[in-house]
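Right, one structure below, let's go through it.
The complex appears here minus one protein chain, its other protein chains still in place.
Up next, chain A:
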Amino acid sequence: MIPGAFDYHRPATVEDAVGLLAKLGEEANILAGGHSLIPLMKTRLASPEHLVDISGIGDLKGIAVRGEEIVIGAMTTQFELITSHDLEKHLPVIAETSRLIADPQIRYKGTFGGNVANGDPGNDMPALMMCLGATYAVTGPGGSRDIAARDFYQGAYFTSLEHGDILTEVRIPIPPADHGYAYEKLKRKVGDYATAAAAVAITMADGKCTSASIGLTNVSETPLWASAAAELLVGTNLDKASVDAAVAAAEAITEPATDMRGPSEYRTKMAGVMMRRALERAQSRAKG
């Protein structure tokens, strides 16, 4: 439980951080809140020679409404997501999800950007970002670019980020005020990653589902966007047969590992149960 030796760097600007990462090469890691990286280092599953701590970069913090989007700085903590009035007003599902991440102590330090960028399929925010159609703003040696959350996750701890890239902010389209939403997470205890979890956002009109988006957490190498399942719901009144079909479609794309949370088939079924329950709650919240 003691990490290997490393050098510590604390740049003050994004440019400095990008420069440092370029200079230090592949053996340098970005340190955000540290709640994924440091446990890996303590068990020596990761042994970076350099840590580039980006918590000194003030520009990376904050939550703002910009036009039709909510913009969240990468270094915003999960605690700040829970207490944000802008999010409470426009995207309450983010606070709902944040409350299910780890425990209060970790949420004071753990960052939104770290959670979405680390590529750990157990993190909760990635599936939600896919569900909400978020865009990630990235700055690297070649300048800045945008990557859609739905295109970002390639494998376990493997994303579209290249070495030297820093996720700076996440932009999320503000959903209609009458949308329904929910994040349902099954976990063994406080602080645990999901056995399975589901993020759901829908809109309803005249009792019919007019749009649906579903994300699934920790039931594959990557977070999943269950687009086919969601499509099966649009145009229906979310009757049992339609929901059953959508749940089956969502379960079909899962490929969870067997671990101490349970065997693969259990976790697949729990993805279905969580999705069903999230959908029920989202429907109860949808005002259309």
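FYI, contacts are C-beta pairs under 8 Å (C-beta built on N, C-alpha and C of every residue); 3 or more make two chains touch, one makes a residue touch a chain; residues count from 1.
Going forward, contacts and distances are computed from a predicted model.
Enquirer: Of the candidate names "ATP synthase subunit b", "Carbon monoxide dehydrogenase large chain", "Peptide/nickel transport system permease protein" or "Cytochrome c-type biogenesis protein", which one corresponds to the UniProt protein name of the undepicted chain?
Expert: Choosing among "ATP synthase subunit b", "Carbon monoxide dehydrogenase large chain", "Peptide/nickel transport system permease protein" or "Cytochrome c-type biogenesis protein", the correct UniProt name is "Carbon monoxide dehydrogenase large chain".
Enquirer: Which listed residue, A:Arg150, A:His163, A:Lys269 or A:Arg285, touches the chain dropped from view?
Expert: Looking across A:Arg150, A:His163, A:Lys269 or A:Arg285, the contact with the absent chain belongs to A:Lys269.
Enquirer: Kindly note down the residues of chain A that lie in touch with the hidden chain.
Expert: Chain A touches the chain not shown through residues 1-2, 4-5, 43-44, 103, 186, 188-192, 195, 260-263, 266, 269-270, 273.
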